[in-house]
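Complex shown without one protein chain; remaining protein chains in place.
Presenting chain A:
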């Protein structure tokens, strides 16, 4: 039976792993390669590396760390951040990444998703979506440039519509980052994930809000997501992956031991 995936997310800035709260106040957690290796050995099912500076400040970012990760890691990993073209994605995949994730550049130019699908195949194309619940309108809205608070801005897309659009353009997986929950460890946004699950026919990965092991059980059982992404609870050793997997198995969730 296909297992649900546990996905530590490593936010990368200048070759270091960092973590902020609600996208702000980034603190350095450690070097990328040893952290990645530690997670693979601890039982992570997949890793995501977000180069959080890349999309927002427009410069060419050194991605040679992708090759160093590919050398030591024997589980799949995805690279996100600053991938604006087929050429950018090709370099990352050539260095050994299994998938690329696009976010702000896909919002600026949605054809990018179709182009990546055409050249590399659907399985390589992940679309990351930063979704914010606007209390005034009662709507979930897509934001862009979330790596840099001064440039973060609302887009014209409602989250549901953008989810439909990226699937129509050939996305192979969607990572839904629920911004209201990010970094505050109060639980995944089950209501939003359930609502998006209904319109998402490709694998859906929950992101933002994990604080306790119970939050993972809830998101798998109540929102039927394919994977759950988390950062601080793993980086700060609040949750050990082995213990989390044991609990999820005991709760009846399909998990790779």
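The rule is simple: a contact is a pair of C-beta atoms (placed from the backbone, for glycine too) under 8 Å apart; a residue touches a chain by one contact, two chains touch by 3 or more; residues count from 1.
Just so we're on the same page, contacts and distances are computed from a predicted model.
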item: Undisplayed chain, where the name is taken from the UniProt record, one of "Imidazole glycerol phosphate synthase subunit HisH", "NADH-quinone oxidoreductase subunit J", "histidine kinase" or "ABC transporter permease"; value: "Imidazole glycerol phosphate synthase subunit HisH"
item: Omitted-chain contact residue, chosen from A:85, A:122 or A:195; value: A:122
item: Absent-chain contact - pick from A:70, A:108 or A:158; value: A:70
item: Selected from A:8, A:81 or A:172 as touching the chain missing from the view; value: A:172
item: Listed residues A:11, A:51, A:130 or A:226, member touching the removed chain; value: A:226
item: Residues in chain A touching the chain absent from view; value: 1-5, 40, 45, 67, 70-72, 74-76, 90, 93-96, 98, 119-124, 172-173, 201-203, 226-227, 256-257
